[in-house]
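For reference, the structure discussed in these notes is given below.
Only a part of the assembly is drawn; its chains keep their places, and the rest are absent.
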Amino acid sequence: MHPAPLEPGVWGVVATPFSGSTLAVDETSLARLVEHYERAGVTGLTVLGVFGEAASLDTQERRAVLETVADTVDLPLVVGATSLATAPVIEEVRLAQEVLGDRLAGAMVQVSSPDPEVLSAHLRAVHEATGAGIVVQDYPLVSGVSVRADVLARTLEPLPFVVAVKAEAPPTPPAVATLTQALGVPVFGGLGGQGLLDELAAGSAGAMTGFSFPEGLLACVRAWREGGYETAREEWLGYLPLVNFEQQVRIALAVRKECLRQRGLILESGVRAPAASMPASLLDQLKRHLAAVPQPVGVR
Amino acid sequence: MHPAPLEPGVWGVVATPFSGSTLAVDETSLARLVEHYERAGVTGLTVLGVFGEAASLDTQERRAVLETVADTVDLPLVVGATSLATAPVIEEVRLAQEVLGDRLAGAMVQVSSPDPEVLSAHLRAVHEATGAGIVVQDYPLVSGVSVRADVLARTLEPLPFVVAVKAEAPPTPPAVATLTQALGVPVFGGLGGQGLLDELAAGSAGAMTGFSFPEGLLACVRAWREGGYETAREEWLGYLPLVNFEQQVRIALAVRKECLRQRGLILESGVRAPAASMPASLLDQLKRHLAAVPQPVGVR
């Protein structure tokens, strides 16, 4: 029996909050953050992804993050793997399985090679060693690996254990169109939601990203299903200036964490090096964006 | 006497329309396009920029583009130089001067070196050989050259012939903040307007870009001056989904030209190789965006 495809909808990519000068993992903030996600109504959560700063956590910290999330919410969980090579990815997935058991909805594995055979063997090996369903993340900015969407589609099509694709190789809308047409599993947009309307139009199953207002992602995806472009656009417009502000190269993570902090969802907004801090010159504009964003109803 | 700084406001970056299977320069469409810009009320035009596909035009075609624009409108003109080295840049500026005379408001020259002395000598040599005011374009994606905003500011500060900066090294808002604080000349955002609100908040003098609805850029910049963030945001919201759609990596030029074509501003939307064509899968969404965008009043 093959692993079940992910549910379409909005999957929140969970930031890892830190506290103090040592930037220790702040489990209290983390719990508060994922509770907010659950209350807001997300389909599931993605933990230890790129924007969860997984690459800057040690094994014990990763375990603590997984435990906190699992203990706090009942949502299905996707867990990111940081490595590109097979053996350490398997080790990462096993850690997730050890902590989460059948709460693990999928292991998110990066596209590690442009060569279809190499990529296929890698994904197969991870699945065979762990039994986990695989969410394939195509994110060249992080992996350093670029593959054409049609080649990726042909590579993944015969792999029954692939449970979703996270399409983050810009331009994403045509990539989503190619992947959704070829594959029977959901394809999610990411990248902070900057292309959300266009990815939905191209057939995406929703968004898997960490935009600081998941309420906006949810409103837009729900509206798309119910009324198509016009209504989704209506719901989404008010968030778009903040989306663009947040999704700035190199500083996106720091900006997002500061938004989460100002919303009261985490206590401090520090990021671990080598991630960049938020320039002070952006603070006033961040506040303007937050003041203008639609106020979610019935949440908090 | 030093050349005068550019006027703040919106400078339209003019696309070069082509026609037929040979993709010949379509001067009729070009004239119609710049007439539209003038009627819409832009401060000036930027011709032969990156998105004017200057790098794919030969000398005779560049001359024809300059002549057509100069003959059609009365706006001040910035002309882009494609090369990175001094001697060919001087040759390009001289061509512009030959055709435009004192219509040339500035020669746009790329940041060609991260070394302050080398860059400074380059800009100085171009100015001394031509007398032209220099618009410095910081666009690493095209030039391959990255320089920190504070280093660029210190390099340009002592150069009295610099008449503007076009800041296109993301993240642009903190770069605009650094540059405007250090320099006495206007700093413009570009990149299709994707960061327009945040660049204005950081002190930019406006936008110099080729977004297919200059009316939107104009409305936003005008509103910013009159009412600040809130009113500018209000004016800008309706254009933002199209801005993001248009500003897609690699295909931005093709998408923009198709928008211009669907607006009736140019006859054909072909781009010259090696620029990429617009994926057919995006066409329906392009039409949805165009139907939803605010309809400019009193234009066309």
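List of remarks:
For clarity, chains are labelled A and B in written order, and residue numbers in each chain start from 1.
Here is the rule we use: contacts are C-beta pairs under 8 Å (C-beta built on N, C-alpha and C of every residue); 3 or more make two chains touch, one makes a residue touch a chain.
Worth saying up front: this structure is predicted, and the values here are computed from it rather than measured.
Identical protein chains form the entire complex, numbering 4 copies in the structure file, with 2 of these shown.
One rule holds in what follows: only the chains that are shown with their structure count from here on.
Subunit A and subunit B, compared by their mean Cα positions, are separated by 34 Å.
Those residues of subunit A that touch subunit B in the complex are listed here as 170-171, 173-174, 177-178, 194-195, 197-198, 201-202, 229-230, 233, 236-238, 240-241, 244-245, 248-251, 279, 281-282, 284-285, 288, 292.
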